[in-house]
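Just passing along the structure, written as structure tokens.
For this depiction, one protein chain was excluded, whereas all remaining protein chains were kept in their positions.
Chain IDs A, B and C follow the sequence of writing; residue 1 opens each chain.
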Amino acid sequence: MIRTLQDLKEFQERQEERLRQQEATTRAQIFVGMGTCGIAAGAQDVYDAICDELKKRNIEDVVVAQTGCIGFCAQEPLAEVNLPGSQKVLYGHVDPEKAREIVAQHIEGGKAVSQWAVNGGGMLAEELQAEAQIVDYNEVPFFKHQVRIALRNCGVINPESLGEYTVRDGYRSLAKVLTEMTPAEVIEEIKKSGLRGRGGGGFSTGTKWDFAHKQPPGQKYIVCNADEGDPGAFMDRSILEGDPHSVVEGMAIGAYAIGANKGYVYCRAEYPIAVKRLNLAISQAKEQGLLGKNIFGTDFEFDLEVRLGAGAFVCGEETALLASIEGERGEPRLRPPYPAVSGLWGKPTIINNVETFANIAPIINKGSGWFGSIGSDNSKGTKVFALAGEINNIGLAEIPMGTTLREVIYDIGGGVPEGKRFKGAQTGGPSGGCIPAEYLDTPIDYDNLAKLGTIMGSGGLIIMAEDTCMVDLARFFLDFTQEESCGKCPPCRVGTTVMLDMLNRIVEGKGEAGDLEKLEELGKNIKAASLCGLGQTAPNPVLSTMRYFREEYEEHVRDKKCRAGVCTALFQYYIIPEKCKRCGICAKVCPVQCISGDRKTPYVIDQDLCIKCGACMEACPFDSIIKR
Amino acid sequence: MAGLAITLGSGAMTNSVAEVVDADVIFLIGSNPTEAHPVMGTQIRQARKRGAKLIVADPRVIDLAKEAVVHLQLTPGTNIALLNGMMHTIITEGLMDKHYVENQTEGFDELWDIVKDYTPEKAGEICGVDPEDIKAAARLYASGKRAPIYYCLGVTEHSSGTSGVMSISNLALLCGNVGKVGAGVNPLRGQNNVQGACDMGAIPAMYSGYQKVSDPEIRATFSKGWGVELSSNPGLTSIEAMDGAVSGDMRAIYIMGENPMLSDPNTNHVEKALRNLDFLVVQDIFLTETAELADVVLPATCFAEKEGTFTNTERRVQRVRKAVEGPGESREDWAILAEIMRRFGVDPGFNSAKEIMDEIAKLTPSFGGISYERLEQEQVQWPCPTFDHPGTPILHVGKFSRGERALFRPSPHIPSGEVPDDNYPMLLSTGRLLYHYNTPTMTGKNEELMEIEGRSFIEINPVDAAKHGLDQGGRVKVASRRGEIETEARVTQRVPEGVLFMPFHFADGAANILTSGEVDSISMTPEYKVCAVKVARASSDA
Amino acid sequence: MGKCNCKTAREELAEVIEAYRGQESALIEVLHKAQEIMGYLPRDVQEAVAEGLHVPLNKVYGVVSFYHHFTVEPKGKYQIAVCNGTACYVKGAPAVISGLEEELGIKAGETTKDGKFSLAAVRCLGACSLAPVMTINQKAYGLMNAEKAVEIIKQYE
Partner (left out) sequence: MQMLNVTIDGQRLQVKEGTTILEACELTGVEIPTLCYLKHLAPEGSCRMCVVEVKGARDLKVSCATMCDEGMEVVTMNEKIYAWRRFIIEMLLADHHIDCFSCSDTGQCKLYQYALDYGVNEPRFKVEARDWEKDESNKFFDYDPHKCILCRRCVRVCNERQNNHTLSLNGRGIDTVVGMPFNELFIDSNCVSCGNCVSVCPTGALSTKSSKHYRAWEVTKTRTTCSYCAVGCQMDLVVKKGKVVGVEPADGHSNKGLLCVKGKFAYKFIDHPDRLTTPLIRKDGVLEPASWDEALDCVVDNLQRIKAESGPDAIAGFSSSRTTNEDNYAFMKMMRAAIGTNNVDNCARV
């Protein structure tokens, strides 16, 4: 049991000693990234292959362990090989075969397989791979531009080990606030740091805590919103999977600050690994006395429980989330009263998201001044973005506020694949908006994004290229929010349905003059009149794409054309007769046999039968088939 | 009613209906409000949802029993033993409100004298209830800061009814629960204007406002007000009058808006009485079973066809207003009565319902501040002696109607007048259904209600049903010492073994053919809730 | 064999309900567990939960019908989920879904008549680097297109 700061230090030292011992007595350590994305990419098979290969070769002095996601999802499965005394090597796109080879060459042979290493030739063009040297991680562009606070331990420690968390100064901040600071001082420190909620609204965390703190003493709650609903954002999952104790510690500090003794983590049921690791972390913390009664020998008592979501995006809205924890339909409630005054079961409740809580311990540990030195004027610290869509380095990037979109997309993200042209980036998911190419050099922070008509949101960053149809994209997001509308208030329930209906007609080529004006009017009204954040932001993707890509909308409505070639009703596959070499491959792959032709006459697509699957275009070896 | 008059000084609900939603502990005994007083029932449920803990004492698993923290499923007719057992726990565990008992009550020693014998174990044995449940209920009730007791006919309709009511009063006084907001002793009146009928002096010994006929001064006041000499002879209750009819002493009865042929116990006895009369007048809105026996039937108007007031269970006087004309030649009851008075040579003194209320106010101190003009603005609760008096939502605040102190009037357990024996081994209790109201004079005229619940039935426990070879929905013969009926079996866990329940609404298989003529010696209330019967599969049920 | 399993599931369900007896706010927790045990939430399961937790049945049903995770229909032996998160959408998830719909002869959200496959379009699975992603009974397949997806489900037949 850890009862004092001294206990914690001793615990940490024992862990450090254990790790030193491990390093001293082993030939190598192998870490396999086993977050959801890693596992989905086949990390388990890789892990098994490594173990098997080591066994086959009778190698016993190698430690194989799992870590969370290091964030470089595009390279999954990832395995890190750490030979004492030499540069760590991070292998990407590992498969069982490569894994066995790595054991053979790197572990047994002592020579890194540079061409597979992310910090070697693994990311280079094939002809350059062999020459590449193994470099420090920080020289890899993907990592070089990042500042990792919330993700500080992700992919670095074994998320299932409390010991390794303490080695990275885990629970030192909790010890500090409990033994050296008053709740008011904690709140003051968080306020001074300038930390703003990382879940969407960007409200000052310290100020929020202060509201709850100022409520009369009595039952209060602290809740972690881990209902990461933005499709395309997965930083919270990654933190919970890679560093669950950072959330536990952040929540405990928050609980102390506001005077709560009970906390809930409301987590998506779709994140089974996160739930499992979080539950494990909670039980470890309880076992060591870091949760429960008399934490660090003080009067402070704090208990934590995980509650599962059940597939409702709206439960990311804080009042709906509370309703869900209470066992109700996840319908938002009117604010005020705000949860900080009347939340769970009518008691003062603070709700912050995962990333926000993950920032707390470092702020306490290193001071608000340090945190405040990172970022831009009104947006301090860092923000984790989930890079996805048409971008090479899909993954998690934690960047200081104020970094430009261009740096994120090109320096960290490696640009748009296949030489496609960047068209825009969607931030804030279904609640946010898009940023077109002309604003690539805008420094990213809360205020600048707001000016562009979008939001920071939870940090989803979807990159779109020339072949993304903005109308269809907006329709996609609205389809999502319409489906996820709880149905409580008419503006959102009916309004999103009516808007979606219009967009569906537009992408089907049935748009009418006046539709765009109606869409704008509806969007504006839904935003104004809806009960909760879901409805108040639901029209954003439509309004924002209309703002920057209105001509695309007009083309859809007026010309019945989709320039990106996405809206199937608005384009045809067409075989250019001059280019057709009459090989007949297209006719073979066509699932509905609508392509006819022979060696003498160019092939032709029967447009009435074509289902626009695009198989022919993909199959044509001569690029003779186009969309038009 | 009589019970509370003795212990507290006024036989009415001490508190107001709306207070229930703020209660923290609610003790419900002998009352099934979700069926008999549905809008009260919903408010008890609202209270429960807001955190109130519910204690239910009822032989049946009534709907609210399922929501109760403690359900005391006692044998019918053992309320007093149960209450004594609870008081034993409260006293021996030091849970009583000593300060209140010392300063605002008298007779505690007498109470203890009797209650001391009723250990929860002994009470449990009499009631057929686990002693631990009695203790739990006692502790819970005593812990309530706002702990009202609601009771109804399940307490009063016993031969020991008045003692049962007084035992409830004892319990409430013991915990200091009389005279404060959200607490009290609250009889849920059986019918819309029971309270009003009694308030208005439709009881033998009292004029309006519970002014005693036996008091010469009061008699003089009424005599003067009415301009006639008034009799000082004590009057007879309806039960006594019926007995008098059977013996021949009572020669004429005038019945207004009642149907004793269905509503009174021991129907055969009632019929004999009414047939034996020299002259029977029935004034009603339908040709009831009773009216069919009358010499003269007078058509009256119903509530929708006249002006007037009802006094609800919480003593609130509320207006009844004329919405439609009565059918045919029907007349308002008061107008018929006024005409008869005139023909007797007595000036009725009023020409409208409003004028009657003015007269009531004049002669009845507790109604002194009530008039139709005022009722347009606010519906006050009596006592309301003057026009600037706000009415009385809570009785006995600081001081009891009875005087400075309330009285403990303990009673030992009194067995029911008729208990099961070898010949009639089962205990029958009667009561109401949600969809009907007393005799189906009114509800029975709504075909939809009759479609939902239109026929007599009897609830029987599966064990008893099996014993007697009764099937769900099968026909069953039920017999008591007074008569025999046939009805339909409803096999259900709602009743415990050995106990049967029948609604008394229906003329087919009428429950009151079976019920006993036992009455409470003080209030003369019949023992509808307990009689001994036997059951058998009916031969018609092949 | 099947019957025997079923009985154990019933017992397990009863144990879960007993563990949460009277805890109204545990409704969603218990429904999760019930669905894990029973595979879906038919009327009798909802009634048992309602009775055990002292929650009115209409509320249980209202909650079940609100959350898309809960289902009142039995699911197929193989549950196919195609991620329809933004990244997957942009990279072609709709084509994967329609390809599977065509192959299986059902719409997303339905189960094949033989009870073998159910198909669902689900919210972001958080594996955006592998977009489009499909999972079959939680096993993930990345970088899908319609043909690949159809090939994969053929392995399950």
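In this section, a residue touches a chain if its C-beta (ideal position, glycine included) is under 8 Å from a C-beta of that chain, and two chains touch if they have at least 3 such contacts.
As the structure is a computational prediction, the values presented were derived from the model and not from experiment.
All shown chains touched by the missing chain in the whole complex, by label: A, B, C. Across the entire complex, the residue among B:Ile356, B:Ile394 or B:Leu427 in touch with the chain not shown is B:Ile356. Here one chain is not drawn; of B:Arg316, B:His413 or B:Arg490, the residue touching it is B:Arg316. For the chain missing from the display, the contacting residue among C:Met38, C:Val60 or C:Met134 is C:Val60, taking the whole complex into account. Residues of chain C that touch the chain left out of view are 43, 46, 56-62, 65-66, 68, 72. Mapped onto chain A, contacts with the missing chain fall at residues 312, 329, 334, 482-491, 493-498, 501, 518, 525, 528-531.
Note that in this section only the chains that are shown with their structure count from here on.
The chain occupying the central position, as judged from C-alpha centroids, is C.
Inter-chain spacing, taken between the CA centroids of chain A and chain B, is 68 Å. Note: centroid distance chain B to chain C, computed from Cα atoms, is 56 Å.
Multi-chain contact residues of chain A (touching two or more other chains): none found.
Against chain C, in their complex, chain A makes its touches with residues 36-37, 39-41, 73-74, 76, 228-234, 237-238, 269-272, 307-313, 324-331, 345, 386, 388-390, 394-395, 426, 429, 460, 462, 464, 468, 473, 476-477, 486, 613-615.
Put simply, chain C touches chain A in their complex at residues 24-29, 31-32, 55, 59, 62-63, 66-70, 84-87, 89-91, 95, 122-131, 133, 135, 138, 140, 142, 146-147.
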